[in-house]
Structures are given as structure tokens and as C-alpha cells.
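Only one protein chain is missing from this complex, and each of the others stays in its spot.
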Amino acid sequence: MHSVVSASTTAPVRQFLSRIWLALLLSLLAGCARPDPPADLVVINGTEPETLDPALCTGQPDGRVAAALFEGLTRVHPKTGESVPGIAERWEISPDGKTYLFYLRTNALWSNGEPITADDVVYSWRRVVDPANAADYAGQLYYVKNGLAINTRKITDLTQLGVSAVNPHLVRVELENPTAFFLDLCAFRTLCVVHRKTIEKYGDRWLMARPLPTSGCFTLEQWKVNDRVRLRKNPYHWDAANIRSEVVDLIHLESATTALNLFETGQADIIWDKTLIPMELMDVLKERPYVHTFKYLATYFMRFNVTRGPFKDPRVRKALALSINKSRIAGHIMKAGEEPAATLVPPGTANYQAPEGLSYNPNLARKLLAEAGFPEGKGFPSFHYLFNTAKQHEQVAVELQQMWKKELGISLELRNTEWKVYLADQSAVNFDLSRSAWVGDYNDPNTFLDMFMSNNGNNRTGWKSPEYDALLDRANRMTDLKERAELLRQAERLLVVDDVVIMPLFFYAGITFYRPDEISGIWANIIDEHALYPVGKTKKADLRP
Amino acid sequence: MWIYLTKRIVGLLPLLLVISFLSFMLVRMAPGSPFDKERAPASPDIERTLREKYHQDEPLWQQYLRYLGVARESDGQGGTRWVRGGLVQGDLGPSFKYRNHGVNDIVAQGLPVSMSLGLLAFLFAMGVGIPLGIYTALRRGQWGDHIGSFFSLLAFCIPGLVVGPLLIMGLALQWRLFPVALWSSPWHMVLPTVTLGLYFSGRIARLMREGMTEAMKEAYVVTARAKGLSESQVVFRHALRLAILPVVSYSGPLLADLLTGSFVVENLFLVPGIGVFLVNSALGRDYNMVVGLALVYAVLLVLLNLAVDLTYGFLDRRVKLS
Partner (left out) sequence: MSLIVSQAPSTERPPAAPPSLTPNQRAWRRFWRNRPAVLGLFWTLCLLVLVLTWPWIAPYTFEATSDAQFSPPSAQHWFGTDVHGRDLMTRVIYGARISLLVGWIGALVAVINGVVWGASAGFLGGKWDGFAMRVVDVLYSLPSIIFVIVLITTLEGFLRKWLVATFDAGPAAVGYARLIFLFAGLGAISWLNMARIVRGQVLSLRQRAFVDASLALGAHPLRVIAKHILPNIFGIVIVYATLTIPAIILYESFLSYLGLGIQAPMASWGSLIADGASQLNPIRVYWWLIVFPAGMLVTSLLAMNFLGDGLRDAWDPKGRSD
């Protein structure tokens, strides 16, 4: 019976099957897109950006692309990390430090050739604080008059924001308080200038518009999700002569090994995202000429939940902090030259000298724990450490677990969760201890310390200290930088020595990979910001076959 | 026949409705929200605004109707109007994570890539698995079988997590035969295809071996043999048709899995497909993306299973399509 084939059913079946195969084959061809011409510079930039909108982006990789596309009144000097003139050519600051006058360049143009005017600046800043746009980083404009009130809907009139166009080339900014780091903020991507007409025309998808008028050194040619962003030099930029690469590819990926492989085989010229460096190989890689490590503003620390169980007692928190051998963690697990940390604010932060933190002292720790009612850890309830799943965090957690068991006789349970559960639990303060890290947004201790103000969304410890809030408030009204530093130092001492709300573990090391004989124009700086425009291949590299 | 086809295709619509509903509700049950961030926004109002912007403040049923595109909303002047977009118009909504993209944009970019990789891997798996399966079945119990079985087992005992890096280290870094990653020329496709296909070739070889062993015991095959047909005629003209059935019924879901991409392979070789999104959207609680990708997956799966059922009926006359 097997050989009986009825023609009436097989013909349509065959036809149907062949159509499906045809459709599949066509999609196969569609998938094999024509390769693009190679770029002049290929940079491995980090994970896929969530958005390239400078007002909305929060991630570091997103920010780097946004900073290449859009420019603010000032920009970061690629070598020193200081703010230097950007769209504004020069500025005047009133004696009380609360009013700024920015004179825009007359040759500052959009990438379509239109001039960039004061109105563009005003529009861009209002857009950031406009609550309807829900910009996470709107806080960067709370220093400007009425920024906070508008963003929290206490004032509905956007024009009340302390920024105005005096004439097409003069912007006047009024601040709430004299803010020592305001010029640094002007260079920050949130305050960059964006094109009003495009945004009003395309809405949320405005970055998909082609051509996209940009104010920065580059234009956006292509944005392929999970693949690459292709940038092309903006010929109308006021500093176009100093933009060294014509076409730049920024590759986005998630695997450190893949990044290293691309770099090793010469398919990428630069890796500048720390998360894409294979940490476990740093002891070997550190010796290679293409690895460049430097200090930068980032700290790995642990939050205590000060509202829960034995952790209500500062002596317990202090005992836990004193019994951790941070040099073992910094040396054994982290291998890129991370420094053990006793304070939250990293060394090298401008206008600041951190207080002396807690050192490694297991004897004192045992004493404190006994005083708190747990001699040799007896009767101490088991508690958990919340961290998001990642090799490195797990390794740190295992070390903490063993150290506390050995020194204090208390048992830590590890609780690793996937990212969103971790975030939800951390912000709901649903943990005993929680892994944390912070990267400074600008070069000032405030970017670290204001996190732990009572009403700050990043506090996440249950700790509310009016004393701390008052110290920070007073410090940020100061014009005298020395006095300000002293107040901030007192605040930090409260945070990490007296109350031990957090336990700093180590300061990250910044790392970039590039071959110094082939690539130039990239410098180490403390905020890990590397402008793209001065980066390019040296002549020698061009001759390479 | 055509009635059958039409029925199956029409049956797809309620299935899609059920899938969209299930995934819509399921992903919202998981703790955490798309708007939880490592860095809290400057004020709590911002998160609230974000929720309003994406209508996460509405009751769930209304959110779902809005997703389908059959809800009415206030037009701001006291009246109501139909919401714009929605599933009925083929709009999978905005991504909550990738705020400049719609889910449609991401699918349009990633799906063709994932499909071509998946199809290549499928062809590879079939090309290796079927001959190996036949060979081991015919040599059942002999050394050829043991060695062949060993390799087919090896293929699916070693995960892509291991095979991929080994292939890269050997073929891409040591001998520089293939590029290590990226997706732009046929050369770039070889290693991802092998990594993805190898695992499945092992499975297919096992299924094929089993199917062939069974088929060789069938009465009509035995008869064919008794008639004095040659070994290859018996195997390829008579037994194969029945023996391949387990493989055929496995290949529907297999293809759907392959065509929607593989997280590990896409990650390892930097292939810009949608496999990475399928996992990351669920982990990142990017609600619309999860539902959208689940729908894409479901459509593919149903179409492929339909093709499988048709093939089944075509190969085994004893099965009636009804």
C-alpha cells in the first residue's frame, strides 16, 4: 500500500511545501545583506544603547554615542577631562556665582547647515525638565532655577526655567545656588543641544529620522540594533578640521570574550567599555602594550539595610565592615589594579580629600560583635546578600561569605537574582546586604554623596539622617571650596565610619584597549570620558596591509 | 485538503489571541518592572510619568485591550476615540526598554538575520544527522553503530557554550580560517551555523536511527527485501519514507526554535538576530517586546507545524488529514 500515491492530494501539498521553502530561502537572502564598506575606526562601545536621545539616556555606552552626536555649551577636554568651550565660545559668571552668560559661537551649525541658536539651547533644556518627557537625569538641571519645581510639577510653566535667550547668540542661565561644578554639567550629555523641528515631527522615534540633524562632531548614518552604530563626520561642525575619522563604527555586544577576539584579530581598534574586559585575564593582559589602566571615579560597595534585624545596630555593621580583608578581594578577584576602598568617594575627585575610613581589624570586629550581643557570632541570625548574577559579583560574594564565617562565625547566605528582581528588591530595600556600585557622573564628591540624602531615590538603605542632609545642603551653598570640602568630609565620615551605612570594597580601575602605535588621540581621564573626535589611526596604521 | 488548510490558518487567530493574552499576563506577574533602574530617576514623579506615558497606570484588562487596539480612550475634549495602532493593525507597540524603537522595528531588523542563521543550521543538522542516523541504524550493535552513536551523543551532550568558543579558538584564532564574530559575509556564517547546528544534528541522528530501526522491521520492508530488492533500494525507496517520520515531527518545533534565534550563538558570534532579545526582554521586563516576540514565535511555529503535518500525511499514507 505504500506505493499508492494519490495525485489529488500530493500536488497541492507539494506546492504548499515548496512555497514555504521558497519563502524561507527568500528570507535567507534578505538576511545576507550586502557588507558595508569598512569604517576608518572601529570601537567596541559596550552593550546595546537603550536610546541615543541625550536627554533620556542613562547608560555609559548610550552616553558615549549621544556625546558624539550632540554637543553642549561646553565640552570635555579629551586629555584633562575639564570643561572647555563647546557651542558656547566664552562665558561670564556673576560674582555671587548664580548667573551665567554664555556667548554662542556664530559658526556653530547643525549638520544640515542651519545655525545653532540660543533658542535651541533653551528648548533642549526645557525638554529635559519637562515632566512629560520623563528624563531620568532631569536632576542635572535641578541646579538651574525652578528646575526641580517644574520637573516635579509644582510649576507648570516651562518658561519659568532659569534659562533664556537674550539674543540668538547669548544664553542667560540663573542657578538656585552657586554650583561649583556647573560648567561640568553643561558638558554632560543630558544638557546637550537637540534639534527641535525633528523631534516635533517624529516624536519618540525621532532618532530614526534620516538625515538626522546633529549638533556634535558626528552624524548618525546607521543604527543596527545589537550590531553597530555607524557615525560619519559632521562637515558643518565648528571644529570639523579637528575631527580625525571620517566613518566610525561603534560595535555593541555583551560578551567580553567576543570583544577580546575581535580586538585580537584586528577587527576592532579600541575597547573602551569596562564591562567588556575579561577581568579574569587581567593579570596576563596587564603586561600587554595595548592595555591601558587608569584611576577613575567608580566605587564597588555594599549597602546595609539599617532597618532590619541585627543590622539596626551600627556596631554590628561596623563589625562586619572591619572583618573584611579588602586587599584579598581587590587582588584575588579583581586583577586590573583596583584599589581597596575605605571610603565611598574615590581618591582624585576634584575639590576633595576623603576622610580616613575603617581599616581591616578582625579583633576589634569580634569585640564589637560581642558588645552587640553576639559573642563569637552565637545567636546571630542567618542573613542574605543580594546580588545580580554575574561571575565577578558571585566571586566577591563567596569571598565575603567565607571571611565572615572565619572571622566572626556568622553565616551569610548568597542570594543571586536576575537583574530586574535585583533592582526591584534593592529599591524596595528588601535585602539584608546588597551589592552596589556607583560611577561618578561628573568630577565632584557630590555625585557620590548626594545618593544617601534621606529623600534620594538611590539611598536604598532605609537610612535617614537629618544631620547628613543638613551637611550636604550647607556644603552645596558654599562658594568657598575649602569649607565646602570640609563639610562634605564630615558627611562622608558619618556615612562610612560612624554609621557604616555602606561598606566600600574597592575602587574600580578604568581600562581601555588600543594599540598605541596605531591609534592616537585617546587619553586616560578620571571620569572615563573619551571624546571621539580626536581619535584616529596614525599614519603608520594606515600603511598596515 | 484546502478546507483543511483554511481551517488550520483560521485556527491560528484564536491561538494568537490566547498566546498574546497568556504572555501579556505572565510577564506582568514576574517581580520587577521595566522602569526599575540601577540609578533611580531624579524624582519619583519621573517614574510615574513614564508609567502614564506607556499606560502602565491603567487597569490590566484595559492595557490588554489597548494592546490589541480595540480600546477607547479619552480624546482630551470630553469625548472618546479609538486608540491608535494595536495588534489588529499589526503594530506590536513601543519597546519599553529601547525607547526610540518600536517592537516592529526590532523584529524587522533581527528576524531575517535569525531566520537565515536558523535555516542554515537546520540544513546542516539534517545534512549531518540523517545520514549518520541511517548509517548507525543499519549497523545497529556493531562498531560502526557504537562509534557513530558516540559522536551523535557527543554532539548533543556538549552545549554551544563550549563548542562555540572551541571553534573560535581553533578555526578563527589559531588558523584564521573564519572571522571570529560579526555578520556580514557568507564567511561570517560558517561558525555560527556549525555551533548551532551541531547540537541538533546529534538529536536528529538519534531520532533517525530509531526511526530507521523501526522501519526496517515493518512488514512491507521485510517483504520488499524478500522480493530480492537491493539493500539501498530497500532503505531509500521503502524504509526511509517511514523512518523519517520522527525526524519530520521533530523538525517543526526545531525550525521554530532555530528561526527565532539562539541566545548563546548570537551572543558569542555577535549575530544581530532576535534570539538575544527573546531572553533579554523577558529578563528586562520589556513587556511589549516579550509579547511581540512570543507572537512572532507562535506564528512561525504554527506555520511550520502545519508544514510538518502535511509532510507527515504525504510520507505516511496511513495518516488521514482531517
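Order of writing sets the chain letters: A and B. Residues in each chain are counted from 1.
As a working rule, a residue touches a chain if its C-beta (ideal position, glycine included) is under 8 Å from a C-beta of that chain, and two chains touch if they have at least 3 such contacts.
The shown structure was predicted, so the numbers you read here are calculated from the model rather than taken from an experiment.
Annotation: of A:Leu260, A:Leu423 or A:Ile511, A:Leu260 touches the absent chain (contact as defined above).
Only one residue from B:Tyr4, B:Phe156 or B:Tyr220 touches the chain missing from this view: B:Phe156. Where chain A meets the omitted chain, the residues involved are 257, 260-261, 264, 278, 280-281, 284-285, 332-333, 381-382, 384, 388-391, 394-395, 397-399, 401-402, 413-419, 421. Hidden from this view is one chain, which touches chain B at 15, 18-19, 22-23, 26-27, 29-32, 138-142, 146, 149-150, 153-154, 156-159, 161-162, 165-166, 168-169, 173, 203, 206-207, 210, 213-214, 216-217, 222, 225-226, 245-246, 249-250, 253, 260, 263-264, 278-279, 282-283, 290, 293-294, 297-298, 301-302, 305, 312, 316, 318-319.
Heads up, the rule we're going with is that only the chains that are shown with their structure count from here on.
The touching residues of chain B, when paired with chain A in their complex, are 1-2, 5, 30-33, 36-47, 49-50, 53, 94, 97-102, 105-106, 109-117, 119-120, 165, 168, 172-173, 176, 179-186, 189, 220, 238, 241-242, 266-270, 272-273, 276-277, 283-285, 303-304, 307, 310-311, 313-314, 317-318, 321. Looking at the complex, you find that chain A touches chain B at residues 1-2, 4-5, 8-10, 12-14, 16-17, 20, 24-25, 27-33, 35-36, 48, 50-53, 56, 58, 131-140, 142, 148, 151-153, 204-208, 224-227, 251, 253-255, 257-258, 261-262, 264-265, 267, 418-421, 423-425, 427, 456-458, 460.
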